[in-house]
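Dropping the structure in here first, questions after.
Only one protein chain is missing from this complex, and each of the others stays in its spot.
Chains here go by letter, A and B, matching the order in which they are written, and residues are numbered from 1 within each.
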Amino acid sequence: MKLDKIIKKLLPQDDHFYVLLEESAQNLVKAGTELKKLPLCRNQSEREEVAKRIKDIEHDGDSVAHRIFSELNSTFVTPMDREDIHELASALDDVLDHMDGCAHRFVMYKITQVPKAVTQLIDVLNLSINELKNGVYLLRNLNKTEVFQDTFKMVNEYENQADEIFDQAVADLFDKEENPIQIIKIKEIFVGLETATDKCEDAANVLEGILIKHN
Amino acid sequence: MKLDKIIKKLLPQDDHFYVLLEESAQNLVKAGTELKKLPLCRNQSEREEVAKRIKDIEHDGDSVAHRIFSELNSTFVTPMDREDIHELASALDDVLDHMDGCAHRFVMYKITQVPKAVTQLIDVLNLSINELKNGVYLLRNLNKTEVFQDTFKMVNEYENQADEIFDQAVADLFDKEENPIQIIKIKEIFVGLETATDKCEDAANVLEGILIKHN
Partner (left out) sequence: MKLDKIIKKLLPQDDHFYVLLEESAQNLVKAGTELKKLPLCRNQSEREEVAKRIKDIEHDGDSVAHRIFSELNSTFVTPMDREDIHELASALDDVLDHMDGCAHRFVMYKITQVPKAVTQLIDVLNLSINELKNGVYLLRNLNKTEVFQDTFKMVNEYENQADEIFDQAVADLFDKEENPIQIIKIKEIFVGLETATDKCEDAANVLEGILIKHN
């Protein structure tokens, strides 16, 4: 362990950064819950309402990210390296941005007939977000290496599942849908959801890096 | 502040790395100015000339990146952590690569009827590049936290604007354009410009990380 890390351990710290990161993770969970409602909407105005709520959550996320950044510049001792807190906050924000983008496109492209794979991808994304959230809460106990490892394994596993659903869904689309414009539209929705799951894995990778640095 | 950072501050340093990073940022501005001309070209040969000039700027950028890399390997004391200079140089280079790609595709896909959103996306990209350039020049004054923060906020804001223009433009394309091949082509141009703005945000994130590390 580096000298500056030992010093860090000995100094008093508030748990503020944990709270902010956890708030950021909770925003993902909230957005995920909203996203689940999207395929169930009965009309465009219901879809617009859901997308609006996700946009609001995304604005909350921006404000949390901004508070983290401000505090990083004014706090002397942080529980983890400043640049790692920053990188994790950015990575979590990135997941939220992609979810917001998905919802927005869903509405704008006027998707009414929702393929089953959309629901499946949203479900897997929610599972991944939940694991990611657990990982963020584990930051308070960086010594629980094994629990962490299970989290990373699961996020990785969900990303693989999303890939498989995605590939199968696109292949089905090519087989069954004859309208190329419809193919482009639906594929765009698939891509958005699959990328959001990728971004969860990226965020879990940042977490993994933090864990590795501290053990 | 870590011990090695204090030592760094006490040792003499030349400002060479700042100059090189600023040159890299200026290349983005130059490429952005050229990109603005692209939708105004009257024929394919004019478009080819513009794309050629952007390609030349991109080659200049490669050479700056290479010089930064060589100097990093031969200089003992750098004003910032070596790996951060490297990461920032790569991130700036990445923006330029994407701009070059956009111009190249614009010419190769023989886009003659330019949708208004292309001009809007290029304008927002230029605004973002300009803020990013300001951020790079601020590196000489890492203590000016608030000015930096404004820069990041603006780059983030431009990225959101680009997203909105993009989503609206694609939705319009689906509504109005009946030729699917034309949709694919134009969408590809939109994606390229939107991604270039994303890459500006990535580069601003690297800058933000450097600032956070040093305060």
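We take it that a residue touches a chain if its C-beta (ideal position, glycine included) is under 8 Å from a C-beta of that chain, and two chains touch if they have at least 3 such contacts.
The shown structure was predicted, so the numbers you read here are calculated from the model rather than taken from an experiment.
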Residue in contact with the excluded chain [from A:Q44, A:S63, A:T112 or A:Q168]: A:Q168
Residue, one of B:Y18, B:Y109 or B:Y137, that touches the chain absent here: B:Y109
Identified contact with the non-displayed chain, of A:S70, A:T112 or A:Q149: A:Q149
Residue of A:H16, A:H66 or A:K187 in touch with the missing chain, whole complex considered: A:K187
Chain B, residues in touch with the chain not shown (by the definition above): 3-4, 62, 66, 69-70, 72-73, 82-83, 86-87, 90, 101, 104-105, 108-109, 180-181, 184-185, 188
Touching residues (missing chain, whole complex) on chain A: 2-3, 145, 149, 152-153, 156, 163, 167-168, 170-171, 174, 180, 183-184, 187, 205, 208-209, 211-213, 215
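Keep this in mind: only the chains that are shown with their structure count from here on.
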Angle of the C-alpha superposing rotation, chain A to chain B, to the nearest 5 degrees: 120
Chain A and chain B, separation of their C-alpha mean positions in angstrom: 25
